[in-house]
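Removed from the display is one protein chain of the complex; every other protein chain stays in position.
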Amino acid sequence: MFAFVLRRGMQSVVVLFVMSLIVFSMINLVGDPVDMLVNPESLPDEIERVRRDFGLDQPVYVQYWKFLTGALSGDLGNSFVFGRPALTLMAERFPATLELAICALIIAVTIGLPLGVYAGLRPDGLGARFIMGLSVLGISIPTFWLGLMMIIVFSVILGWLPVSGRGETAVFLGIESSMFTLDGLKHLAMPATNLALFKIAMVMRLARAGTNEVMAQDFIRFARAKGLSSRRIVRAHLMPNILIPIVTVVGIEFGTLIAFATVTESIFAWPGLGKLVIDAIVNLDRPIVVAYLLFVVALFLVLNLVVDIIYAVLDPRVRLQGDEE
Amino acid sequence: MTGNKLLSIQGLTTEFPTPQGPLVAVNGVDLEVARGEVLGIVGESGSGKTVLGLSAMGLVGLPGKVTAGRILFDGQDLTRHTEAQWQAIRGKRIAMVFQDPTTSLNPVQRIGAQMIEALQAHRDISKDAAKRMVLEAMVRVGINSPKERLLAYPHQFSGGMRQRVVIATALLNEPDLIIADEPTTALDVTVQSQILRDVRRLCQDTGTAIIWVSHDLGVVAQIAHRVAVMYAGRIVEQGMTNRLLKTPSHPYTAGLIASMPANAERGERLRSIPGGLPQLSNLPVGCAFAPRCPQASAACEVLPELTSTSAEHAVRCVSPLNEAA
Partner (left out) sequence: MIALSAIRTRPTSYVSGLLIAIIAIAAVFAPLIAPTDPYALATVSILDGRLAPGGEMLDGTIAWLGTDGAGRDVLSAILYGLRTSLTVAISSAAIALTIGLIVGLTAAFYGGRLDTILMRVVDIQLSFPAILVALVLLALLGKGIDKVIIALAIVQWALYARTVRAAAMVERRKEYFEAVTCLELSNTRIIWRHLLPNSVSSLIVLATLQTAHSISIEATLSFLGVGVPITEPSLGSLIANGFDYILSGAYWITFFPGAMLLATVAAINIFGDQLREIINPRLAK
């Protein structure tokens, strides 16, 4: 197990290194890198000074080395807008995004999994057809537009939920989150549901496909021949088998939740990472954009690693292979 | 009910709807099994023998359905059973073993858990007590160091070992009847005969009756007291094993015997029955075997009844062989 994790960790470092190369060359390809480091309104002699200060007059490999060592020591430059280190800003905003994404994930799984399994157990039933129709709608509906419609219905017309912001937070078990106050939950409800929507359809489809496949297996027939109840078969034999692919996909999709949070956060003015980066793009605050990019790459690598580990824990066949190597 | 008749199947018909009309997999089958008796059912793949076994377990998968007939088990008509009543019978009084041991066990659950649940489905028993019984059962089917094996996953077992586990699981609750659907077909010849011997011994110990389904007359000859030969969903001949093998009455039985490797002269090519099974959704009006039968005549255009020739023997043919016997 340890060797398995170590090997995958090494692979991630290699990919991260390659990605830093790509990011670096992308910055250098698209316009003058000085633009990344100074305010666009700077005077020419100031630009020259910065160019020298940052060693941009030196050969490319020297520049890359500096970029790399800077990035490794957590220095990705200061935000033009806020005048503070990009990484610090991101670290401040990250908890809000994480909270949003986790809530969305919980909603997606608790709604999508039972519906998908139900549709898979009775594939020809009316209920299953209805559920699958909903999932096509769920995949096609533009999330941001649905967010606006939710605001119209629940805030403007019904007046139940607040339009924007994060609301009160409270500390519980050392975690500060708006999940622990009523006001916070009210603020969380719409953005989290909105973000979850796309994933509900996905979890549903995965669960249905998995259920169809597993229920046709011999071991399910043998389990029935043992006289097990349907409930027991679903819980002990169906679930563990369909959870393997679902956990993998949902885990990888957790990254896309963070990515899609940019949209949701913009609609509901949620003070998270996504809103920060969208504002940065609009304001040409490039250090933040670069920092966000590297952060996302790192996040995806970590997620892939975590998913592989969970996968190995769930599926004994994979675990064994990992041990043997 | 007559004393030692354990199972009595009467006019059992199982159909699968298809766009071309119903596919009759089991077509008016009558069978009886006495307590402790071993009945062999022989037929080519597609003859309906597997569906017959599943029907007797109430495990015919949708859209298939038992459309006529009765399954009298110990005096109760199982075809009238609700799913809950079936569950009380399955694994407790009738057990089933499937053909492919590699797919009969849940790949992500430990062997021990899969055996223990078979016990706990039918009796109120502590986990420790169940574990003890499972260990004993594993020893009985010849699994070495059962304690460690209990915690293993199916993929860590060989095919023969897995089938031993499956058989041990099926016998855990000391059922009155075990339906074995080609349990040795997927195994090596040496393992095959060991398992055959073991099953016979174990069932003798507990007084369990066996329905042994196989395409291989040779295997059935080794284990069965009586044999029923199935063709295109119908029983075409049944009788005591020795009598049937020595003096078959139905031309199809004779063909099966002639094609057994053991009956071939050295150097001679194996004989096979020309032609293939008719379409089950479009059976000929008369005898289904007539198109392949060397003895076929105009009289075969009418479907013959399964007629008794003696107390222990019946055949479905207008001109049976070995009349004198």
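The first chain written gets the first letter, and so on, giving A and B; residue counts start at 1 in each chain.
One rule holds in what follows: contacts are C-beta pairs under 8 Å (C-beta built on N, C-alpha and C of every residue); 3 or more make two chains touch, one makes a residue touch a chain.
A quick note: this is a predicted structure, and the numbers were derived from the prediction, not measured.
The chain omitted from view is touched by exactly one of A:Leu21, A:Val60, A:Leu148 or A:Val313, namely A:Leu148. Summary of contacts with the chain left out: across A:Leu121, A:Ile139 or A:Leu185, the touching residue is A:Ile139. Of the candidate positions A:Pro95, A:Gly184, A:Gly255 or A:Gly272, contact with the hidden chain is made by A:Gly255.
Listed here are the subunit A residues that touch the chain not shown: 15, 18-19, 26-27, 30, 123, 136-137, 139-146, 148-149, 151-152, 155-156, 163, 212, 252, 255-256, 259-260, 262-263, 266-267, 277-278, 280-282, 286, 289, 293, 296-297, 300, 304.
Just so we're on the same page, only the chains that are shown with their structure count from here on.
Per-chain CA centroids place subunit A at a distance of 53 Å from subunit B. The residues of subunit B lying in touch with subunit A in their complex are 57, 59, 61, 83, 87-92, 95-96, 98, 100, 103-109, 113, 117-118, 121-122, 153, 155-156, 166, 169-170. Residues 217-219, 221-230, 232, 236-237, 240-241, 244, 314-317, 320 of subunit A touch subunit B in their complex.
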